[in-house]
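Take a look at the structure below.
Every protein chain of the complex appears in place save one, which is left out.
Lettered A and B in written order, each chain numbered from 1.
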Amino acid sequence: MTKKLAMAVAALALALPGTGSAQVKIGFINSITGPEAPIGENLTNGVDMAVEDLKKQGVNVALVKQDDTGKPQVAMSAMEQLATGDEVAAVVGPYTSATANAVAKLAQQYKVPQVVPAAAKEEITKQGYDWVFRLNAPAHQYAQSLIDAALAFGKPKSIAFIYESTDFGASVASAGKDYAQKKGLKMVADEAYQKGAPDYRSTLTKIKAQNPDLVFMVSYVADAILLMRQSREVGLKPQAFLGGGAGFDTAQFEGEKDISNLVYSVTQWTPESSKAATAFADRYKAKYGKKPTYHAACAYAAMMIVGETAAKNGGDRKKIRDALANGSWTGIMGKVDFETYEGFTNQNKLVMPVIQYQGGKSETVYPKEAAQKKAVYPFPGWK
Amino acid sequence: MRTRLQVPLPSRAPRGFSVVGLLVFVAVVAALAIFPQFVKKPYVLHMGVLLFLAVIQGQAWNVVGGYAGQYSVGHAAYFGVGAYVTMMLLEVNKIAPWWGVWAAMAAAVLLSLVIGSITFRLRGPYFVLASISVAEIIRLATLYFKDFTRGAEGFLLGEIPTMNLFGEEILFIGKRPFYFVGLGLAVVAVAVNWVVQHSKLGYYFQAIREDQDAAHSLGINLSFYKNVALSISAAFTALAGGFYAMFVKFIDPNTVFGLDVSVQIVLLCIIGGIGTIVGPVIGAVVLVPLSEILRNPKGLVQVGVLSADSGFVTFVERYLSNAHLLVYGILVVLVILFAPEGVLGVIRRAAARWGRRPQDVPPTAAAKA
Partner (left out) sequence: MIVFLQSVLSGLLVGGVYALIGIGLTLIFGVMRVTNFAHGELLMLGMYLAWLAFTGLHLDPFLSIVLVAPAMFLWGAFLQKSFVNRVLGALPQNQILLTIGLGLIMSNTVMLIFTSDYRILTTTYSSSSYKLAGLSISQPLLYAFLITVAITGALYWFLLKTDTGQAIRATAQDRDAAQLMGINVRRMSVLAFGIGSALAGTAGALISPTYYIFPQVGSTFTLKAFVIVVLGGMGSVVGATLGGIIIGVAESLSAVYIASGLKELVTFVLFLALLLFKPAGLLGKTRA
């Protein structure tokens, strides 16, 4: 019934341009194939759902999807195509830090509003780009939330870092190292690895010998699983495994019960955070048969905001930018407001909750106000 | 032990000057130079830039692989050094790329001397493997020493400064300026190849290619001339790398030092036909558009060749997207297998066949032979 109504509304919108509801062309750059594709899929789902919901509101989005394969140079040519060839009103994406950062430069150059849904690299919104907006929290918050949580649960003294040497891994890890030092944690290992040769046994053995209280890992999905598998293999047993979002906050990782159990991860969003969020999660689950990750929620929220704003401003890039900079929205991500503060430009402020996988289910355990379950700390050891 | 080449040397070592060839060459360059006046679609110009880039790479490899017969599958080392030095000088030291690229070329030449001194002692598969290993070592080191190279994060180009050429201000925005720079560099690369081919150097190189031992017994200093060939080749590959970095605006170790960069350069020449000037050009003309269409069939829509909902675009997008190297694979297999003689003649025949087409002949004396 509602669907029919929405279609009627959409048809009306098409027939009567300029009556408030309109057709807008929006670009969406994402890792559709490539190593980050398993996470990229969540973003695609979120965006697709947003496009449907926008249609119900009378906003007809012509979505132009571009695959960046996880590579900055591909993302850049996709952005060029969107900006000059397809002439989109605004762009949502890309997913990874490296691609989002590369595209941001072009968004600024071509004066196309860009909303970054889920990339963590600090610099993206720290370069004074007034055409670039970021919905998710930047890298230092990943590290802070996790380390704060660990310090709230116990008394860890030392920390080891293992992370992939990409924009994302390096940004989160270096923020983590700074914050750990501030909090008086001793760094006993600092291991960056290259993607593509997933034998971390020796590195993990080395870390194990240092006997760190905390092990902080940053990686995308395939490596997150293999890192934890091999940690179990070599019997690495710190007080807590801290996973820096991304690969550690995916359905695949959650599903690997043997190794995900009691691992902490930081996240941009949880389904329990608000009623709207729960409703979104339910609809998403009904549609795609799995729980939405924060990537899906961020992408959905970003698309909703961009769609609404673009429609209201008749697809005018400059007007859209001004509206994004000045407006605020309330939805599944809570209140979204792109602000300029502490060196950031157009950065949404977001508190990142910490989750822990307990028996194959992620539970919010930090901050206290949001916690649903008590954290299990320290890590009791492998079964 | 192996069947050596039977074609006598002089027939394949063109000398002299072909007026017709030169005229054709000038005509082609002139046509390419005025081309952007008529076609302004960014996608077409983009393709043009990639084509010129491939021509520079191919011509550069040709000097050491084609004339001197040293099949380096490690040219990514020079390409990457060119890209990194140019990019870092611009981003870190604010040195304009048209100055930085000289430093890049010098660095590549130095590197080639080191690599040459290691690898030229080896032959056949051992040489190929050594050249690959060296490039891989550089790639891995660039990834690892990230304080200096930024590791896997790579470099994102900020802005190319405005160039002041005889009072004319040139802004490097859009595809047009790159098109002209690319064309100019490609012309230079072809010219250098011509000079090499028609000089004494060219003779020595080919003598080494035909029979190293014989060349040695004739008193040709093998390692010296191999190194000269490699240096010239490295310099121009670095030039291509610097140009690539400025054009694509993002480099990281895997995209400029990766094995597929080296392989692509070699295959480009092999498929086109090595040891001639036309060969790499043909290779570029065949391969660049083919692989670009596979990578991004939507471009054809933009150019107006196809409509957006055409079955071809959907088909390519759904079934062939991002497999642009497939074309290289299929073509190289076909080239190597289906040639009259199946020995080194494979390449020779292909090249000769190409060379005989009159419209494609820049100033080589292939037609005379």
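Assorted remarks:
We take it that a contact is a pair of C-beta atoms (placed from the backbone, for glycine too) under 8 Å apart; a residue touches a chain by one contact, two chains touch by 3 or more.
Only a predicted model underlies this, so the values are computations on that prediction, with no experimental measurement involved.
In the complete complex, the hidden chain is touched by one of A:E87, A:D178 or A:D199, namely A:D199.
Considering the whole complex, the residue from A:M187, A:L226, A:A276 or A:A323 that touches the absent chain is A:L226.
Contact residues of chain A toward the unshown chain are 33-35, 37-38, 69, 165, 191-194, 196-203, 205-206, 208-209, 221-222, 225-226, 228-230, 232-235, 252, 256, 258-259.
Where chain B meets the omitted chain, the residues involved are 2-3, 71, 73, 118, 121-126, 128-130, 132-134, 136-137, 140-141, 143-144, 259-260, 263, 266-267, 270, 319-320, 322-323, 325-326, 328-333, 336-337, 342-344, 346-347.
Just so we're on the same page, only the chains that are shown with their structure count from here on.
Touching chain A in their complex are the following residues of chain B: 42-43, 140, 143, 146, 151-154, 156, 158, 248-250, 252, 255, 296, 298, 302, 321-322.
Interface residues of chain A facing chain B in the complex, by the touch rule stated above, are 33, 67, 69, 71-73, 76-77, 80-81, 84-85, 98, 101-102, 105, 164-167, 170, 192, 194-195.
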